[in-house]
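Yeah, one chain of the complex is gone here, protein chain that is, but the others are all in their spots.
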Amino acid sequence: MGPLIPNGILTNEWNIIIAVLIGLAFGFILEASGFSSSRKLAGVFYGYDFAVLKVFFTAAVVSVIGLYYMDYLGWIDMGMLYVHPTYLWAAIIGGAIMGVGFVAGGFCPGTSLCAVAIGKLDAWVYVFGIMLGVFIFSEAYSVLEGLYNGSFLGNITLVDSFDIPANYIIFGVTIIALVAFFVSDIVRKRIKKVFY
Amino acid sequence: MINRNLAKILAKRYIILASLLLIAALGLVLLPAYQKNEHVTAEDLLAKVVNPERYVTSDDLAHKIIAKDPSILLIDLRDEEEYAEYTLAGALNIPFDAILNADYEAYLNQGQYDVVLFSNDDFKADQAWLILTRLDYKNLHVLKGGINGWYNTILNPPEPTENMAKEAFERYDFRKAAAMYFGVGIKAQDNEQQLNRTPKKVVVPVMKKKKRKPEGGC
Amino acid sequence: MDKSSENNRHVYWNPYFGGFLLGLLIIFTFYMTGRGLGASGAMKSSVVTLVDKVSHEHTINNAYYSKFVKDDESPMNTWLVFESLGVLAGAFISGSLSGRIGFRVQHSPKITSRRRLVFALFGGILFGLGAQIARGCTSGAALSGMAVLSTGGFITMLAIFGTAYLFAYFFRKNWI
Partner (left out) sequence: MKELEKTKRISISTVIFILVILIGVLTFKKPTNVYKKTNSETLAMVNTQDYLVDYTDVDQSNSVFIDIRERFEYSKGHIGEALNMPTADILEEQSISMFDGLRDAGKTIVFYGKTPNEANSAWMILYQLGYENIKILNSATQLVDNRFEVTNYDLEKPIANYLEIFNNGNPENSEDTQVLAPVTPKKVIAVKKKKKRKPEGGC
């Protein structure tokens, strides 16, 4: 049955409308969860606020469980979904650069857009920085092309990588997430409160 | 009392929520695996099989070819030699063995043309139709009777007898005219010309269907 | 506690609730469109559009820009741009409901606004660069990738948070 638009059940014109609606909900959820505050976001790295970790892992676990249930029940065709491609070194190095950027700037692109919407000036600067970063990447593309296109492993999932059935992986991820929640609560109690 | 009980439950609320999540994940592991049908289920396939709409009669097809209907795409499922010998006007050759080749997918799996499959009879064409329909390809049709039927009705129609209805005569006239159109029974016709013409190469610029391409999103 | 909007400003959703709804939203997104969420793609589109406006020649010659420039449509006409417009609107609605709207620079009391802005710019540049290399940011690669168990998504997620924790020490003054 699903996904609806790629299967032609809904016409492509809906794509734009749905994009705006999804964006609305996305922005609302991020903002209401407090992701428009850079200090709240950065808290995850200093142990005074684990909202990022909690929201992020809850979302990942809920979505992966939900999607696989829907797949089981035949409501959605997992084969039709876009699987983020794996370029091993690009993912590691890109992720590392993003990590430094995250802790230095205190936002990621999605949250910075939320912060832009409610008038945080540092987010405006941050978004400008992202655009500058994109610009730098594009200009230096000839240098980075090898990294960008290298070590391509295909649109693989963990099922392909580890050769374990998806259900066990999901179960493992759920346990990891729950342990992470538990540990984060312990850590937060020990660390000096930061008011922001 | 109630408050105290409530407080007790509330103290454990996150543990309860966590175990609910764990149960949901565990359920996924424990659910019995089953084999899935890809694309069209057998029941839907049967419903399509029973429906005679997939058949195109040779008269209809002749009408469409003569009217130069741009929406039909004829696919000849016989092998290359037979195709080279004789085929229908404008038909494209996809040998029966090759219908699942990725090269031909663009012709068979598209929403632009009404694809008419044909072979000598309609046996092979029906089988191809069934295999392709199971893949959920749309707009596929089968020429009823195949080339043999085409021969018997259009190229070499049986003459109606005196006591037949008027329609039969009209049909006969049409078939005769159609046969003429397709180059049969025309006197003083250049045979060589005919022979060279029939197995014409069909030029088909195909836009490949968009494959799932890893695209740099950000 | 949440009587005045001043107090309300710092009261956010239970993070589990936010995460739960976000998870449902991801499911919905995949169910409707077959793709995940994203954010930085919109910024890339804006950059491409800007550069294209300044010098069309340049975008065509550059191997990276030319991927996104088509003759018949604007590079802004992508799913992610519309989604990002929705994000802006949605965040504005949520912010105005809890009284969080207002132009200000948020920073730790130990640093100046100026320092915060410099670091924001620096972080933004790095994030923009990294997001392009890894083909996605936290929402596009990590979150949506994890929802379909994409290996790349998990690697990106681990790389982002791993490095962030490693470097957190050097930036501690900015936050604590």
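Letters A, B and C name the chains as they come in the text, with residue numbers starting at 1 for each one.
The working rule: a residue touches a chain if its C-beta (ideal position, glycine included) is under 8 Å from a C-beta of that chain, and two chains touch if they have at least 3 such contacts.
It should be emphasised that the depicted structure is a prediction, and the values quoted were computed from it without experimental measurement.
K.L.:
Would you mind listing the shown chains in contact with the chain that isn't displayed?
P.N.:
Among the chains that are shown, those touched by the missing chain are A, B, C.
K.L.:
Using the touch definition from the top, which of A:Trp14, A:Tyr69 or A:Trp89 touches the missing chain?
P.N.:
Touches the omitted chain: A:Tyr69.
K.L.:
In the full complex, which bits of chain C touch the chain not displayed? Write them out.
P.N.:
Counting over the whole complex, chain C touches the hidden chain at residues 1-2, 10-17, 20-21, 24, 33-36, 38-41, 79-80, 131, 135-137, 139-141, 144.
K.L.:
At which residues does chain B meet the chain that is not included here?
P.N.:
The missing chain touches chain B at positions 10, 13-14, 16-17, 20-21, 23-24, 27, 31, 34-38, 41-43, 45-46, 49-50, 68, 73, 82, 85-86, 89-90, 92, 96-97, 99-100, 106-107, 109-113, 119-124, 126-127, 130-131, 134-135, 146-148, 151-152, 155-156, 181-195, 197, 200, 202-218.
K.L.:
Please give every residue of chain A in contact with the chain that is not shown.
P.N.:
3, 5-8, 12, 34, 51, 62, 66, 69, 72-75, 80-82, 84-85, 109, 188
Please note the rule applied: only the chains that are shown with their structure count from here on.
K.L.:
Per the contact rule at the top, check every chain pair and give me the one with the most C-beta pairs in contact.
P.N.:
Per chain pair, the contact count peaks at A-C.
K.L.:
Can you tell me which chain is nearest the middle of the complex, judged by mean CA position?
P.N.:
Chain nearest the overall C-alpha centroid, as shown: A.
K.L.:
Give, as an integer number of Å, the spacing between the C-alpha centres of chain C and chain A.
P.N.:
About 9 Å separates the centre of chain A from that of chain C.
K.L.:
Just how far, in Å, is the C-alpha centre of chain B from the one of chain A?
P.N.:
Using C-alpha averages as centres, the distance is 42 Å.
K.L.:
Spell out, as numbers or ranges, the residues of chain A touching 2 or more other chains.
P.N.:
In chain A, residues 61-62, 82, 85, 109, 148, 155, 170 touch at least two other chains, as defined above.
K.L.:
Mind pulling the chain C residues that touch 2 or more other chains?
P.N.:
Those would be 16, 39-40, 43-44, 80, 131-132, 134-137, 140-141.
K.L.:
For chain C, which residues are in contact with chain A within the complex?
P.N.:
Within the complex, chain C touches chain A at residues 12-13, 15-37, 39-40, 42-44, 46-48, 50-51, 62-65, 79-80, 82-96, 98, 100-108, 116-117, 119-168, 171-172, 174-176.
K.L.:
Which of the residues in chain A end up touching chain B in this complex?
P.N.:
61-62, 65, 68-69, 72, 74, 82, 85, 109, 148, 152, 154-155, 167-168, 170-171, 174-175, 178, 181
K.L.:
Could you list, by residue number, the parts of chain B that touch chain A in their complex?
P.N.:
14, 18, 21-22, 24-26, 28-29, 31, 36, 212, 214, 216, 218
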